[in-house]
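The structure under discussion is supplied below as structure tokens; questions concerning it will follow.
The complex is shown incomplete by one protein chain, all other protein chains being positioned as in the whole.
Lettered A and B in written order, each chain numbered from 1.
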Amino acid sequence: MSPRPYVEVTDLKKTFDVSKPWLNRVLEGAPRQYLKAVDGVSFDIRKGETFALVGESGSGKSTVARMVVGLLNPTGGEVTIDGISMTDPGQRAQRAKLRRKMQMVFQDPYASLNPRWRVDRIIAEPIRAFNVVEGEANIVARVGELLTLVGLHPDDGKKFPHEFSGGQRQRVAIARSLASNADFIVCDEPTSALDVSVQAQILNLMRDLQEKFGLTYLFISHNLAVVRHMATRIGVMYLGRLVEVSDAKEMFTHPRHPYTRMLLDAVPDLAMSGRARIPVAGEIPNPITPPTGCTFHPRCPLANERCKAENPLPINGVACHAVVEGRTLAHPVAA
Amino acid sequence: MALMADVLAPQDAFDPVALNLLDGFAHPMERGMGSNMLFVMGSDEQGRDIFSALFYGTRLSLLVGVASVIFSMVLGIGLGLLAGYLGGKIEMLIMRVADIQLSFPAILIALLIFGVARGLIPPQQYETTAVFVIIIAIGLSNWAQYARTVRASTLVERNKEYVQAAKLMGISGFGIMARHVLPNVMGPVLVIATINLALAIIEEATLSFLGVGLPITQPSLGTLIRSGQKFLLSGEWWILFFPAMMLVILALAINLLGDWLRDALNPKLR
Partner (left out) sequence: MSEPVISVRNLQVEFVTRRATLRAIDGVSFDIHKGEVLGVVGESGAGKSVTGAAIIGLIEPPGRISGGEILLNGRRIDNLSPEEMRKVRGRKVAMIFQDPLTSLNPLFRVGEQLVETIRTHLQMNERQARDRAVELLTEVGIPAPEKRIDGYPHEFSGGMRQRVVIALALCAEPDFIVADEPTTALDVSVQAQIISLIKKLGRERGMAVMLVTHDMGVIAETADRVAVMYAGRLAEIGPVRDVVQRPMHPYAKGLMGAIPTLEASTERLVQIPGSMPRLSSIPRGCAFNPRCADVFARCHVDQPLPLSVQGRQVACHLYENERLKTAEVAR
């Protein structure tokens, strides 16, 4: 019997009201419009692992991340972290304690640090907010320690964020997320704003820190190669739904959902091995008026009548009628 | 310099005892017939030294300008932050009031508030309270601009990731507004504040010129200009000219100061 997962997400839903302003609706007779950004997503994360959510723009992966940490209120479903519900209003007090255990690293290192604060004050903010250490001298010492930990110099604390490069800023953001001794860190595209050589530094740093402190990561990315490097398990999202969840190795060697396969085939091939690939068809539809049934069916080479009518539920981590029924496409290896 | 009017001015221009009627209408750089004092910028009909009057007038104008700008800034920033951060009904209410106010010329609003205040305050106390009344009148007529700008910047800053990070630390809405959002919306506010300081001084001058501002015993630049315009057509140009020039120079200097201030406060340019 495996222990209870650290993070449990059950049937999470988020609907945004994207209606036009009231006056336009009245004049044009347009109805209210809703965008189902996240539609029934369930997964769990074990302690010490890296769970990655991948997907293209509009897949709802960032919305899930924000709901998990509590920056957005879900329309439905539940998030439980370390046995404490993030959504149950009765567990407010326990949730306050949980706050210091989880932090977030954001995509844009230029927007995630207050431009008018010096770096030491930025890193000290969570220390002060959660009373992690007492006394000004101890706080200074702790900030210096954190800066060293992420590969910066303690003297760098006296600088403003704009004096740093993108990669160094992301290091500061990581130091801030560790300041309250957090053990669960949600990373929303942490390297997509960085250059490759700097991305490698940050990814290596994140792995080192995970090893050192036993951190648990929820890693959001659109870059499959980065996810391949970081993740223990992977969830693939398409138009607000989770279409496949599997172990990282499995995912890359035996992708099951047709969308996962298409994504893998779309990644440029650096090794130039000339591996056989199914050409990618179509684009993501408008999420306000998603296709019926399985939302992927207009682009899917395996789609049939059932896929157009019935939304597939995840079975063994894959939400696809074709996989369950054993329908397969002759893979164009010979072609 | 104008702040030290008491020390610097050659004559206590608004103490009737110090005036000599024989000095009246002295031309610039002429010595008065009564007191033999040098009138650098001439004198008015009561023998008041314009040069000295300028010191007192500028001091009062600056006081009224700065105080009313601070008043409207505090009011506007507070309401703007509230509207931008909380959103919903409160935002609707604050912004509609601001819209209504912005659709009237500021000077009309100031006139209205001034009129109401004058009706409420007994005439004996009028002279002592006039300065406060005019500060509040000008201040209230200008807050809406600050509120609008602050609300717009707050909406932008609120969605930035550093604010989200602060939320994750469980910092209260008030703490986030005061420590994160406020410093970052101050840039545009300071720009408006300096433009408004000049405008407030001009507004005060206009009110005083119209005769509804400060009494003649507490002359600001506006009052001086008003008393000066009576003599313009009879050849005593200096009574009007110097206070008017002072007003222009003051407004210009404040605008330059504003530009410098904005750059100096930006950590990226330091």
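Rule of thumb we're sticking to: a contact is a pair of C-beta atoms (placed from the backbone, for glycine too) under 8 Å apart; a residue touches a chain by one contact, two chains touch by 3 or more.
Given the structure is predicted, the values throughout are model-derived calculations rather than measurements.
Although it is not drawn here, the omitted chain touches the following shown chains in the complete assembly: A. Residue in contact with the omitted chain (choice from A:R176, A:R228 or A:H321): A:R228. Listed residues A:Q33, A:Q94, A:N204 or A:T292: the one in touch with the omitted chain is A:N204. Between the chain not shown and the residues A:L23, A:A93 or A:V196, the one that touches is A:V196.
As for the chain not pictured, it touches chain A at residues 56-57, 165, 167-168, 195-201, 203-204, 207, 222-226, 228-229, 248-249, 252, 262-273, 279-280, 283-284.
Here is the rule we use: only the chains that are shown with their structure count from here on.
Chain centres here are Cα means. That of chain A falls 52 Å from that of chain B.
Chain A contributes residues 69-71, 96, 99-100, 102-104, 106-108, 111-116, 125-126, 129-130, 160, 162, 173, 176, 180 to its touches with chain B in the complex. Note for the complex: chain B touches chain A at residues 160-162, 164-171, 180, 183-184, 267-268.
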